[in-house]
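Heads up, one of the protein chains got dropped from this complex, but the rest are sitting where they should.
The letters A and B name the chains in turn, as written, and every chain counts its residues from 1.
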Amino acid sequence: MPNILLTQKCVRSCPYCFARKQMNENDGGDTLKWEDLVYLADMFAQGGCKEMRFLGGEPTLHPAFSDFVAYSLQRGFSVTVFTSGIMSDKVKAGLRRVYKTFPGADKDLSFLCNLNDPEVSPPEETKKVEEFLGEFGASVMPGFNIYRKDFSLDFLFRYIENYKLRRSIRLGITHPIFKENNSYISIPGMKEVTERIMGYVPRLIKEDVAPSLDCGFPLCHFDDAQLGLLYKASRGTGKFTCGSPVDIGPDMMAWACFPLSGIRRRSVYEFDSYREMMDYYRDLGRDIRKESAGIYEKCAACDWLKRGLCGGGCTAHILKEMDNSNRLGALNL
Amino acid sequence: MKSEMKYVFVIPFKKELVEKTRGFKVAVRAAEAGEIDRISASVSPKALHCIELVGESLAGVEIKKEWRKLPLVFRLEKAGPLLDIIPSLPGLSGSMARFYFPATRENITSARVLSSLMVKTGLLIGEETSEWEALEDLLAYDSCGKVAHSAVEPFLRVYTGYKSLHDGYDELYLDREGVFFHCDESGNVALSREALRKKDCIGSLDDLPGLDLDGRALAARVERRLPLAKFEGCAVCRAWRVCAVRKSEKDRPCPRKKFMTALLEAAEEVNRNADDNI
Partner (left out) sequence: MPTIIFKATERCNANCAYCDVVHKKLAPDMSMETLRAVFNRVNDYLSEKPEEQITLTWHGGEVLLLGAEYLRAAARLQDECCPATKKRVHHSIQSNLTLLNQELVDALLALGIRNVGTSYDPLDHVRGFGGGRDSDSYNKLFLKGVSLLEENGMGWGLIYVVTKRSLPYPAELFFHLTNMTRTLMINPVLVHGGNQDGLGITPEEYADFLGEMFKLWWPSRERYGMVRPFSEYHGYYSDSDASLICTRSGNCGHNHMYIGPQGQLSHCSSAADWGLIDYGNIGDTGIGEVFGRQKRKDWLDRSEVLMKGDCKDCRFWDICHGGCPMDSLAIHGDLSHKTNWCESTRLFLTRYFEPITGLRYEGRGRAL
């Protein structure tokens, strides 16, 4: 389902930020208009999509953030907000009203909070995050973006216990942004990252915290034993295929995902339906994969890829490799 | 129709004014929501054109269950924060009440949001209106939107009546001269809301025959048509039939023309789709 960027403004400067290119190009000035939210709600409702996912920048910076959440809940959507957790008192007051107004909000409203290790974060940011977690923790699923191989997840266990967060961690791995020079984990580096994650799995199982892997992890980076443990740790979930989420900017431009934000951007208004939009960007992924099945040469012959169990790694890596070897012409990006 | 029922007296809620206008249709201006029950008990449903309330914002407006079938018309300055409105939504959207706002940029947006939440809204579109582009955008949403929503006035009026419409939509605002006669607390009668405000009265409810309602109605009908005496301006505009303003200036492009034409086209499209069962 699509991610809706409410605003390009942000409160942090994360070194791994996928959205940096977007924000730099748009000077943070755009915020999603009410008219466009209504349009998206209608489009999603007609297309059978039942969830609104609000992103940014920092979505809580949108001047009508609480009203946007309330509107979406009132329209019958569940709402997930991807936030840093750093928000003003006014926004928190708005959220309190939302919970008061919608008795079902504890089920229908959730936050995916991408947390940074407090050891390497400015203290004032950490303080704000912890205030947010202290009040709304029950609705928060912690997330962590892996942008260096020597990452630590220890602080997340602490946060989950102290603030009663949802017992799950969304693990994202940073990917190259097409035609940009951002920090990301290289393909060889991903194997080390995988090993390090597996190092945490026993603790995850012991403390009943389910890992949720974001897109881009290739299946072959895990041996069968590791996959078995992951299956148990994640409570029977786990995907290794491309998410194809579709991102929609505050100016109603759509693109496949942040790493591919520079290509095949189209206005949402160009699509006649939700389905047409989702199919368009799904087909973009397929077009790329027709040229190169995955991040490894062996992906082309991989049975797991053919059976749909593995996506062959992140499309952004594939594009980078094709760009390096001058094979992008065939794609008509 | 009995000739008396052609006219509507717009009166504040006072027992003696209700009595004096017996036999006519009335639109009652309630000073506050507490009067609604008494108004509905005092005026028969057949005679009650509507109950009008004026207010600041939609926030805090509660529609009681027993009011849901009453023709309530609210004139509000703005909608207000959505979180303030949501608790009342079941009553608002489940009733016949319609909420009118001046056609400012903010209110045009609010009308769309409220419409998508099934609240009946309307916009006061008149000579002072300037947000034509935003209105056209709202019209596109209202007429082409594929997801159920509550139609916005005056668009709905035009969709349903455009074939026979010759006078525009101003009757929605209780402001059609010769049809609506506005009264003050003392029973003085004026031809319009604005005339009453200026105390420019034509007579009193104490002397109904002296008001010459038929004569006023005829004069108003003629006045509305007067631009058609010339071969210029509004008279040759294709959107004449839907426009309630009709005050284009000689040798100046009319700022309303594009929107009013779009409104007419939208009405046709809506009716065409209805005929085709789309």
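Keep in mind that, in the parts below, a residue touches a chain if its C-beta (ideal position, glycine included) is under 8 Å from a C-beta of that chain, and two chains touch if they have at least 3 such contacts.
The structure displayed is predicted, hence computed values, not measured ones.
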Shown chains touched by the chain that is not drawn here: B
Contact residue for the chain not shown (choose from B:31, B:140 or B:228): B:228
Hidden partner chain, touching residue among B:24, B:74 or B:162: B:162
Residue touching the undisplayed chain, where the options are B:82, B:139 or B:264: B:264
Touch list for subunit B against the chain that is not drawn: 162-164, 166, 214, 217-218, 221-222, 225-226, 228-231, 235-238, 240-241, 264, 268, 271
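What we mean here is this: only the chains that are shown with their structure count from here on.
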Complex contacts: residues of subunit B adjacent to subunit A: 81-83, 86-87, 89, 109, 112-113, 116-117, 137, 141, 145-147
Touching residues (chain side subunit A, partner subunit B) in the complex: 33-35, 38-39, 41-42, 45-46, 64, 66-67, 70-71, 74-75, 94, 97-98, 101
